[in-house]
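For this depiction, one protein chain was excluded, whereas all remaining protein chains were kept in their positions.
For subunit A:
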């Protein structure tokens, strides 16, 4: 490609950040300052140049992490390094909400204003933070969609740009085979990982920024004049992951049984608690039998679409085209969902083991873990865990001496709900705008890099471990005949004990809310997040199964159960849902791009109206909703009207 790059130069800091990811430039053609005679005989073109496109997103992260925004010079330098057209890179950079192409303060405070936080006083928190820090030097306050720490709502994420802790570029830590001898402590400094700093290996992870998240944990905090936010200099102590699991330690748990019991930074601890027995069983069975077990167990996807996992694996494994890829979708962004985060923070090796099993079954040697950009702690635990697994021969060549090689790369998202859509996620990894592709062809046939790909949600993958350790029949005996196994539920909002709950399929909504402590003034329950639907407090006997919720005319979605009391007016919550979809629409297709805007406008008009005064706008909403559901390219547009519709029809929101 004969590309034109601008004349703007990167600052030393920006150059340093990009070089830390990609290594120093080989030639002036790639952005080195001094030309040499060797440059006259240097060429990198065609495939060799183009196939580095997937490093664009990590490169943008590197710039944004270091200086807090992406400048012209920085972007042009990155484009030169990767042979990416600057216009396209600019299109990618402006796609993600965590990036800014305008100068921005080094510290960004992102205050969640989404549903679970709104029910727990996010409005007051947001006003308070804006009043305290709005005019502070070097700090910017942004309102943010769901940060995925709903159990500690209202939530705030502080993102600080700068040199990663420990200095950069720092020498990679030597990889040692010795197990870490540190005792379990809930919170410790971020472990240094070699992955992000060594461009020779697979792990192209940009150095994570020194950032920290914080939930105030209290209900409706008050912000008096004397309240000083006082951003701490170093990472804040975060409560341990187990605090998100009220049932932690209970012997009945299957998926969550190690959370709070094992040290997420210790591979030995994981192995001492039954870790890697499922992988050994998988190797004993062989790939075809693993797929059969998963199929017989009746496992279906837990991300929301409930597609049979065994069928997906079988379809991928049988594709003649190679290589096959495995992708773990850890971009959970559905408002109210935090199950994957808790799993990754509290039991990271379980995900690595199950990804290895999945890769073995579908014949993939390379796995991508696409992690939500807003999950710094999950990034730390996973990076550490992947490093340890590599060092101990549980990732890499010849795993457990079985001749099977597999490795995992983490890719960080950058703030785009749409990237949780399976094909949008592929585009995001490949370095394109995270816009969904049209299907067919389906990912099992043409997925990541156009190759057969099995993509599974974190919770789905983690279910593979009990299937293999207890056997398909025993697993299938849990739950109901059509929804087998245990299920995680993210309970948030107006309940006494918000958190991640594990129940066998078949428990009712009332059972679950009983565990979490229902308030007296329960007004509604949102099932499945913003793309889900509301149900009434008198419908607590709905069985929490795929078929049970479908029969009741609602959805289980990703397992969100958000209790809403009468402290926040319903129309305001609906408006927030509509704003969310308007913000998160990728803009590719007309029904969703304009429809979500018109939906929000209509909800604004009827925010204070009921009955006949709202009737014409409700009819308009139905028209728009039907077109979005029928004609949008992907699930985002197709479900953007679900929650609003259910609030109108089921709750009588405007009657």
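Definition applied: a contact is a pair of C-beta atoms (placed from the backbone, for glycine too) under 8 Å apart; a residue touches a chain by one contact, two chains touch by 3 or more; residues count from 1.
The rule is simple: contacts and distances are computed from a predicted model.
Student: UniProt names the one chain left off this complex as which of "Cytochrome b561 bacterial/Ni-hydrogenase domain-containing protein", "Respiratory chain oxidoreductase", "Glycerol-3-phosphate-transporting ATPase" or "Monosaccharide ABC transporter membrane protein (CUT2 family)"?
Tutor: Per the UniProt record, that chain is "Respiratory chain oxidoreductase".
Student: For the full complex, which residue in A:164, A:346, A:532 or A:591 touches the chain that was left out?
Tutor: A:591
Student: Can you tell me which of A:3, A:38, A:237 or A:473 touches the chain that was removed from the display?
Tutor: The single option touching the absent chain is A:3.
Student: For the chain left off this view, which of A:271, A:629 or A:650 is in contact with it?
Tutor: Hidden-chain contact among the options goes to A:629.
Student: Please give every residue of subunit A in contact with the chain that is not shown.
Tutor: That gives, for subunit A, the contact residues 1-4, 6, 72, 75-76, 85-91, 94-95, 97, 101, 416, 433, 438, 440, 582-591, 593-598, 601-602, 605, 620, 623-624, 626-627, 629-633, 638.
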